[in-house]
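Every protein chain but one is kept in place in this view of the complex.
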Amino acid sequence: MQNLNLLSAQWVAPTVDYHGLAPELVVAGGLCLVLILDLFIDERKKWLLSIISSFTLLAAMIPVITLALSETSVRSMFGDRYVVDNFSLVMKGVFLLAGYVVVLLSSSHVEEGEYWRGEYWFLLLSSLLGMLMMTSSRDLVSIFVALEFLSIPAYMLAAWRKRDPKSNEAGVKYFMLGVFASAVMLYGMSLLYGVTNSTLLVDIAAKTTATGDFAAVQVLAVVFVIVGFAFKVSAVPFHTWAPDTYEGAPAPVTAFLSVASKAAGFVALVVLIYTAFPLAQDIWQPFIWVLSALTMTVGNVLALKQKNIVRMIAYSSISQGGFVLMPLAVAGMAGSGSSALRSVVLYMIIYAATNLGVFGVILAVSRKTRSGEVSSFGGLFSYAPTLGVLMTLFLASLAGIPPLGGWIAKFAAFQSLLQSQSTWGYALAIIGAVNSVIAFGYYGNVMREIWMRPVPDGDTTPIQIPGSLSLALGITSVATLTFGVLPGVALHFADLAEIAGAIIR
Amino acid sequence: MNLFSNADAEVLAPLTSGWFLDHAWLIPVVPAIAFALIILFGKRMPFKGSELGVLSMLASLVLSTGAGYQWIQRVNSATEEQFVDPVIKSWTWWQNAGFEFGIGQHIDGLAVLVLFVVAFISTLVQIYSLEYLRGDRRYTHFFAALTLFSGGMLAMVLADNMMLLLLGWEIMGLCSFMLIGHWWEEDVNSKAALKAFFTVRVGDVGLLVGISMLYFAANDWTRENLDVSGFSIRGISAWALSGEPNSTVIMIAAVALFIACIGKSGQFPLHTWLPDAMAGPTPVSSLLHSSTMVVAGVYLVARLYPVFFVGLDIPGGGGNLIVIIGGITIVISAALAFVQNDIKRVLAYSTVSQLGYMMLGLGAGAWMPAVFHIFTHAFFKACLFLGAGSISHSASHHSFDMKRDMGGLRKVMPITFATWIISTLALCGVFPFSGFFSKDEIIDNVGHNGYGLFMIIALIGAFMTAAYMTRATYLTFFGKPRGASAGHADHSAHDAHDAHDSHDAHASSGPHESGLLITVPLIILSVLALSSGFLNATPFGESWERMKLWVEPRHSAFAPELHHAPFMWSKALMSLAIVFLGIAVSWVLSFRLFTKRDPRLVGLTQRVKILGVGHKFLVNKYYLDDFYEKIIVRNIAGPIASAAYWINQNILDGIIHKIASSSRLISGWVYRNIDQRVVDGAVNNSASFTKSVGTAAQPSQSGKVSQYGALLFSAAGVAALVLVIINT
Amino acid sequence: MFVNQFLFLAAVLFCIGVYGVVARKNAVLMLMSIEIILNSVNINLLTFALRNGSTDGHVFALYIIAVAAAEVGVGLGLVLLVYRNKKTISVDDLSEMRG
Partner (left out) sequence: MNMLRDNNWVLSVGTFLPILGVVVMMLMPKAQDQAVKFVALVTSIATLAVGIFTAMKFDFDQAEKMQFVAETKWISVIKSSYLIGVDGISLPLYLLSMVITLLVVIYSLNHLPNPGKPKAFFALLLVLQTGMAGTFIAQDLILFFVFFELVLLPMFFMIGVWGGEQRQYASIKFFLYTMFGSALMLVAFLALFFKTGAESFSIPYLIENGGSIAKNVQIWIFAGMFVGFAVKVPMFPFHTWLPDAHTQAPTQGSVILAAVLLKLGTYGFVRIALPILPLAAREWAPYIGGLAVIGIIYGALGCLAQSDMKRLIAFSSVAHMGFVMLGISTLTSFGINAAMFGMVAHGLITGMLFFIAGSVKERYHTLEISKIGGMLTQMPRLGWIFGFCCMASLGLPGLAGFWGEFPAILSTYNPAAGLNVTVYRVFMVIAALGTVFAAAYLLWLYQRIAFGTPKNNSHDEHSTHEELHDVTTHEWLAWSPLLIGILVLGIMPNLLFSVFDPAVQVTLSVFGG
């Protein structure tokens, strides 16, 4: 009895800032709704679910905006373990919008498949919820939980087409390697906890350096932790799962993985680098430098050889990840920290828009051709000029050709690299420049198919594009063009994104 | 530069000028406009535009005559020994970055003289062409080109700066290209046109380089002292004489310019294009390639005389580039003239050698006689060419082969014959024909200025000239009629172009005298060939040397001091004797050889080895052009042949062909190996290289989970290890 | 002294787990190896928590146990799925996609 009193005396309920948590709560509510409705409504009405989930995501945008407008710029809860700052808000917005587009991409696909629709939306939303949490987590535990929260549904999504062995394979590979990577990461985290005696990132930052009594342990810890997220962003050599999974998983899921979950990985990486390891840059800078160089190059050269369009896009997204990593390789150097953060966020935004657009076109085309081969795009321009032009725009943007979004993203990355004015920066910039040329090798190849090759089996029946899909294409293409012609728009948000409590040089 | 201030300070008679002198710039403008009109409207005109050409020529003839008259007045208004300033007008054409390119006129005695000659000859040739090319397919084009040519030449003559001179120079080149290739259906003609333009173009490199050098060397000085740009001819002349210029610079510049003259005036070794250029219609040959265009080079030397005077140390005597080239050209081409059967080719070679005389004279400081030779030579050479044309046109079915299609024509075409004889005597330099007064003066002065060796060469040249002209005359007009001129038309012998002359009415009717449009120009020209010499008849004393008075610039800051050999009948008689000897010998030999078929002479070349070799040597133009082709044709192997082949290929004319052919070879090689393999290959290889890298990297993507895991963890481990090592 | 033994144990377990993941072809065995790694992590955390006297380690460990359970659930589900389609649980037979 007195023990009970003792407990109650010591127990202090944590103050929860519900406004700060509102986006997560909305999404959580939405996914519960989807889960429950799925049990009751009959097969013919299941399309409601997609509507619900899409509106859930849009609704979640509202608190994000109100938070952005509210004067309290930083809200922290649970003893700074969960922080809502500009960075997290921007990324939340990105995730929600990306998720919304994914929903649009999926709806028709899901409706036509004879698979479990309700589960699909449920899993999608919960994974997104994990991502939202990831943006605000500032503690090893919460980061870990968020990571698993967004990963486990993703594993299941990858294997969602139960009877398709390819889909199974994709799921299993993703799962096995994902779990393994997170296990390795956890080992690193445990060491980190041991050295710094805290799981709070800001506390860790104070104690984690490249030198000191436990230098070796710290190095091990930092590397292992970074590996965990390098896996998420499919950086070479932790990328191996990506091509297989992307190819095997249903196309909308691939879009989701290649954009959202990759972005989540980068979010965690950035947060860790800026808030947990700012003093240990001697450890992670060289590591990320090598990762970035390898990722760009290997991704590109392997993409050159792909026949399957999805697989090619998988490799391309790997090499794009390399470009995102570029500025982080010098993020610890004086003066380039903030611009590196900015360029990573900017790249995420633009890359999300463009890559989703690519998948939109792929989905639309595969509705007709039922094939994933690059050659299935032959003569696309002649019978579906709009799709042809859109695909060209998106690919050109990925290749970084002005005046399309991609170029400003690459440009910002180069800029922050050169801002460090260090030899490493220049070297990586040259590598990046060369890679951006190689990249056109395969992007141009697809363009060539679209514009210059004959139509395979010469049926030129036009393609019916469902409304949701065309809406998605509209959003992405407009975004791609706008970001390219008026880069200020995207750059503005990227510039706003500051991480509270980050130590930026 | 006090020199000029003094010149101004002296009390001088004010020089008169006049409308014609002040507006001399109209002279080239008229033909230029006419050209445009012919091109635009020619086809729709009653006479297919030819009337425009003739009229414009007449106009510029009138203008230049007026200019000449007023120039004479101007000279007379000047005191003795006073330098008669040229009438210079100049407007800025364009300028930037301190460079100023003027456009304007520079009229002095020399310019006036050449202007008159060009306008005069052009007019006659155009009139002549009315008949000669009647009914030709490209009648209008022909007259357009002819007019444009005259415009270019006139522009070059009165140019006041090098840029304008270059402009006229190049336009002439273009026109000669168009005119030589006038009957371009035959490969021969277009090839000849190409060769002519290209050879001259090679020389033009010298012109470009020379102009540039002179500009940069002289510009500052001229700006400072005369306030004209370094392109101004007047400025350059003064600068050259001012003692300022660095001797090597001006020497190189002079040589560079002279290379251009070699190309244009068909001097050795670039003379080979000139005979080929005879592929063009006869009027073209007589206008461009005998009397006017080819003297452009000579004119350039005379125009910029101070540069050559100083640069090549002409007063030094002994020998210099110009005289050497001139001398060689005289003899070599004269010798070639002996073995030609094509009458036009004989005349072509004689032109080359006469140009050699002019160069020789200029090189040896005999400025006045050389310029005077331009004057006289124009008349009799044009007359000879037109005569040849008249023969082929009316007597020999457009054949120019003396041995096969001519002979005994003196009876059937008396006028042509008479004019021909007069001009021939003039060409040979027989007193009192015009040639004597110019050529003999050149020879005389060359010796007097200390170029003894070259005087002898010139005399030999005179002998040979007389000889080959006699041979040609004999073959053409004496002996028995042969081939076409004998009436039995041998159509295979026709000159290629009558395929294009629609009117061939008289071809079947036998040889006859040509129409008035042809004979009248002949007569006029022959009269001038007879009389023009007296304009500067040194033998009769100072009072007769009008040309010298009018044309030769008096010694001043702008003109070097020129010496004149005192005329001596002894020397004159000696050279005359040589000439007559040449005529006589040649006459006798020709008579015995061609008429009597004297067994001792016929086939002499076959019998006597040495002669045979020499003859063959000549026939083949010193193996410059044809011989090696023959060798190719006959596939003669063996050291001598291949050696000769090598020489031809590599030396002299070979150079031109070689440049073309070998650069084609080289370029082919370069293109195939360097461009396509190395440079281009590098790119393609790099592409394939990246692909192969991809292939190499693919096995890592084995699709096996456990291997992926291994890779994942080993990478992490290695990274950790390396970083631990570098950090602790 | 007494701390190091536990850390050593954890390290050994970690290595065993990694070896298992890399060496084993059987999906279930791989899952178990991963569990071993996670447990080594837990041992680490608890050791440090005890040494430093902070509760974060305990909390972390609890979370890991919970999440591990979820992971295994999903993992076994996937393995069953594969078994149903391919009648095998050897992951190396899942190499349809490569290159």
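Assorted remarks:
The letters A, B and C name the chains in turn, as written, and every chain counts its residues from 1.
Operating definition for what follows: contacts are C-beta pairs under 8 Å (C-beta built on N, C-alpha and C of every residue); 3 or more make two chains touch, one makes a residue touch a chain.
The shown structure was predicted, so the numbers you read here are calculated from the model rather than taken from an experiment.
Of the chains displayed, those contacted by the omitted chain across the entire assembly are A, B. From the set B:202, B:368, B:524 or B:557, the residue in touch with the chain omitted from the display is B:202, counting the whole complex. Within the whole complex, the absent chain has one touching residue among B:99, B:540 or B:689, and that is B:99. Only one of the listed residues, A:25, A:434, A:455 or A:471, touches the absent chain: A:434. Not every partner is drawn; the one left out touches subunit B at residues 93-99, 163, 166-167, 170-171, 174, 177, 181, 184-185, 187, 190-191, 193-194, 197-198, 201-202, 204-205, 208-209, 211-213, 215-216, 659-660, 663-664, 666-668, 670-672, 675, 679-680, 683, 687. Along subunit A, the points of touch with the absent chain fall at residues 342, 381, 385, 392, 396, 399, 401-403, 407-408, 411-412, 414-415, 418-419, 421, 426, 429-430, 433-434, 436-437, 440-441, 444, 447-448, 451-452, 486-488, 491-492, 494-495.
Heads up, the rule we're going with is that only the chains that are shown with their structure count from here on.
Taken as a contact graph, with one node per protein chain and an edge wherever two chains touch, the assembly is complete, since every chain touches every other chain. The central chain of the assembly on a C-alpha centroid basis is B. Interface comparison, A-B versus B-C: the higher number of contacting C-beta pairs is recorded for A-B.
In whole angstrom, the spacing between the mean C-alpha positions of subunit A and subunit C is 25. Our note on geometry: subunit A versus subunit B, Cα centroid distance of 80 Å, whole angstroms.
Inter-chain spacing, taken between the CA centroids of subunit B and subunit C, is 98 Å. Residue positions 18, 21, 30, 91, 94-99 of subunit C are each in touch with at least two other chains. Looking at subunit A, residues 172-173, 176, 180, 184, 243-244, 305 sit in touch with two or more other chains.
Residues 7, 10, 14, 17-18, 21, 27, 30-31, 34, 37-38, 40-41, 44-45, 47-48, 51-52, 54, 56-57, 59-60, 63-64, 67, 70-71, 74-75, 77-79, 81-82, 85-86, 91, 94-99 of subunit C are the ones that touch subunit A when the two sit in their complex. Residues of subunit A touching subunit C in their complex: 140-141, 144-145, 148, 152, 155-156, 159, 162-163, 165-166, 168-173, 175-176, 179-180, 183-184, 186-187, 189-191, 193-194, 197-199, 243-244, 247-248, 305, 311.
Remark: subunit C residues 18, 21-25, 30, 91-92, 94-99 touch subunit B in the complex.
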